[in-house]
Structure formats: C-alpha cells, structure tokens
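Of the protein chains in this complex, all but one are displayed in their positions.
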Amino acid sequence: MSSRSPTPPQEPTPSRLVGSLAVAGFLSGLIIIGIYVATLDTITENKARELREAVFRVLPEVTQMQKLQYDGERVVLKENGKDDENTLYAGYDDKGNLAGYALASDGPGFQDTIRVLFGYQPANNKVVGMWVLESRETPGLGDKIYKDAAFVTNFDNLSTEPPIVTVKRGTRSRANEVDAITGATISSKAVVRIINQGVEKWHQRLPLPGNEPQLKSEGRT
Amino acid sequence: MATLSNKMNAYDEMLKGIWRDNPVFVQVLGMCPMLAVTNSAVNAIAMGLATFFVLVSSSFLVSGMKAIIPKQVRISIYVIIIATFVTVADYTLLALFPAVHKELGAFIPLIVANCMILGRQEAFASKHSVKFAVMDAVGMAGGFLLAMFALGSVREILGEGKLFGISLFGENFEPWVIMILPPGGFITLGLLLLLFNWVGERRKQFLAQVAAVD
Partner (left out) sequence: MDDLIWIFISALLVNNFVLAYFLGLCPFLGVSGKLETSFRLGLATTFVLIITAICSWFLNTYVLTHAPYLRLISFIVVIASTVQFIEMAIKKLSPALFQSLGIFLPLITTNCAILGLAIFATNRGYGFWEGLIFALGAGAGFTLAMVLMAGMREETGINEVPALVRGTAFNLIIAGILSMAFMGFAGLFSST
C-alpha cells in the first residue's frame, strides 16, 4: 500500500531489465510446457475416442474398426504414426466382414474450414453416413449441418454416381440429391462439395472388391 | 492514498466490480469475447469462468511480485503472465471439456487481448496488497461473468427459445435467429447498456427524492 512513493533513487540497469524479462519468459515457458505435458495424454485420448465414435456413427452396423494408410500406390494397414490426409478407417461387422470405409475430407465452408467424416461403400458407390468433425459455421444457421438431424440423415443412403447435388428442402427425389437447409444453403452446399471431393480423391485408391484388407485381430480398437 | 486506504474495505473492492464499476456495462471493456461467444448461456459462462481464472491468478501474481518487477518493463511482464495463464486455461479446457473448447475455439487465446485484464493489473493489482488485488479481481471478473451470462441467456432465449439447451416455449415459438447472429449481439448489448443506464438514472432520482424529503 506504500505506492505513490517517488521512483527508486537508482535506475535499474539495462541488464537487470533484460534479466527480469528473461526470467519471466523462462518461468512462463516452464509453466506452459508443464501444463502441455500434463494434459497431453487426456487430449490425445479424447481425440482418438471422438474419432472412433465418429467412425461408428458414419458406418451402420459396424462393431470393429482399424486404421489404414494410402502409401501412394495402395492401401495398407497403419501400424503407428500420426494421422494425415492419406489415413482412412475401415469398419467391420461382427463376423469381421468389411462394411465400408470412413473417409475424412475438408474444404472451406462459409466461415472457416469444415472437416467431415463420411462412410463410403465403393462397391455400390454409396455414401452411408456423414459426421462433421470440425466446423465453425455461424451458430444458429450454418451449424445446422451437424445439429439438424434431418439434414444429417440425408447422407445415410446416398448415391455418388452421378455426383451428389443439393436441392431445395423437400424436393429431394433422386438417389443422389440432398435437401439443403433453409437459411444455410451455403454451408449445405459446402458439405456436399467436400464429400464429392473426398469421393473423387478416394474412389480410385480403394482396393477392388474381393481384395479388401482383412481385419487384424489386434487391430481392433 | 493513505486516507483512502483506511476507508478501503475488501468487500467494497469486490462489490464495486459487480455493480458500480461493472467492467462491461459501466466501463465498456472486454467487448470482443463479450459479443463473440455469447450466443448461448453455456458458452458465455465457460468464457466468463476462463476469464475469471486468468484475471484472479494474474492479479494475485502481479500484486505479490510488484516489488521485484522493474517499472520499465512491467507491461511486457504483465502480458507474459496473462498469456501464460491463458495457455493454461486453454489446455485445461481442451483436456477436460473438449465439447466446450470446440464451441469457443479461437476466442480463448483472445482472452489475452481483453483490455479489462491488463487494465486491472496496471490500475490496481500493481499498486495494492495481495488481499485487495484478489478481491478486486474477483469482483471485476464476477461482474464480467454476470454480464456475459445476462447477454448469453437473453440471446439464447430469444434466438433459440431455449436456456441451457432446454426448450422454454414449446413448438409454436418461432426463434429470432438474428439474436444469435452477430447483429443480435450488438443490439442486445446496446439494449442491456440502455437498461443499465436507465436503472442507474432512476436510482439517482430516487435517492435525490429521499434526500429532499428528509
């Protein structure tokens, strides 16, 4: 409480100023690294769980999954390492039969990048489910791409041959049409465009029927 | 200063932030997070609590170390302290409440740029004892939290017909979507400020009348 006292008689030297800044920076670095290390496991675990749940959501009747990686020529089992844009997830039913692939794709939405995961069955050119992994679309309008159940179920059985198109809500009549959300046409179109791009990117890469990767027993996660 | 500090009471320090010097309604500080994340009551409270944590911890540290912080570089050191606590809050939220973190997204780091926090360090914490600094921070952050909650709940009730995700009006209510969009934020805050001014004015008139009768 003894403030308002005149400035201390001797000015601190520049080295003391730099020193105290350095000490402050060092301590703050230590604290930040501490909290990062302390939370890292939980955060990684949360992300992995979120992704697993998303895979089970976009692929119906799937009970097991494994991670795969496209190495430039073919799709192989992914043992470890970070997920990147060439990672995909295969879902299997109780008996270990392949039920479809979960593919991630992203692109610009109305406000920011939208990242979606969609279930795909290459054998019959079908999208069987869609889940938004990341989006910062306008709350109240654009966020309906994941909050509006009616919009999400559009993608439960959708033909991708010819490519998916959006139509005005309630006018959906063909197998490749999606009812757009009223008031969020831009975000709806963005989701469709992102999925079309994903299909285009992945369709040729996926293994032919009869050649699918087998479920490794310990690959079960 | 000495005469003032004699009269100073820790509770007064706390209460002034909530009403008389409310950081949002009276000082008009910290507008950016105020408007950006108050589209629902839950988001508003989460942001308010994160700000609460950062402000109280920074005030505690700054007032505790005021003797050893050189005057010339004090602002830089305050900023480093604040940024550290914001990073701590960011990672803690990400680990414990990933869903909330997703909604608030880029606006958590922006707590650093909330002028209210730096302002309290410079104007109060650096000049007072730890006890008063913490009380002041609790009051200011509490006032901020209340204002956030007021704005968030009004916008959620009108914009979605819900509060904390629970539907209030039933099926027939047509939500005013504009309220949760950016313009709704500006207009709601403007109207709340107006209300605050009006109540303050009425109170002044009332006190004047009482004084006149006496």
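Observations
Order of writing sets the chain letters: A and B. Residues in each chain are counted from 1.
Please note the rule applied: a residue touches a chain if its C-beta (ideal position, glycine included) is under 8 Å from a C-beta of that chain, and two chains touch if they have at least 3 such contacts.
Predicted, not measured: the structure shown is a model, and the values here were computed from it.
Considering the whole complex, the residue from B:Leu15, B:Val112, B:Val130 or B:Leu163 that touches the absent chain is B:Val112. Per the touch definition above, the residue from B:Ile69, B:Val86, B:Ala150 or B:Ile180 contacting the chain not shown is B:Val86. Taking the complete complex into account, B:Leu189 is the one of B:Val62, B:Leu93, B:Met148 or B:Leu189 that touches the chain left out.
The chain not shown here is touched by just one of B:Leu35, B:Leu104 or B:Met148, and that residue is B:Leu35.
Where chain B meets the omitted chain, the residues involved are 28-29, 31-32, 34-36, 76, 79-80, 83-84, 86-87, 90-91, 105-106, 109-110, 112-115, 118, 178, 181-187, 189-191, 193-194, 197-198, 201. Residues of chain A in touch with the missing chain: 25, 28-29, 32-33, 35-36, 108, 110-113, 185-186, 189.
Just so we're on the same page, only the chains that are shown with their structure count from here on.
With centres taken as mean Cα positions, chain B sits 33 Å from chain A.
Every residue of chain B that touches chain A in the complex is listed here, in rising order: 1-2, 5, 39-40, 68-73, 76-77, 80-81, 83-84, 87-88, 91-92, 94-96, 98, 102, 105-106, 127-129, 159-160, 175, 177, 180-181. Those residues of chain A that touch chain B in the complex are listed here as 1, 3-4, 7, 12, 16-17, 20-21, 24-25, 28, 31-32, 35-36, 38-39, 42-43, 46-47, 50, 134, 136, 138-141, 183.
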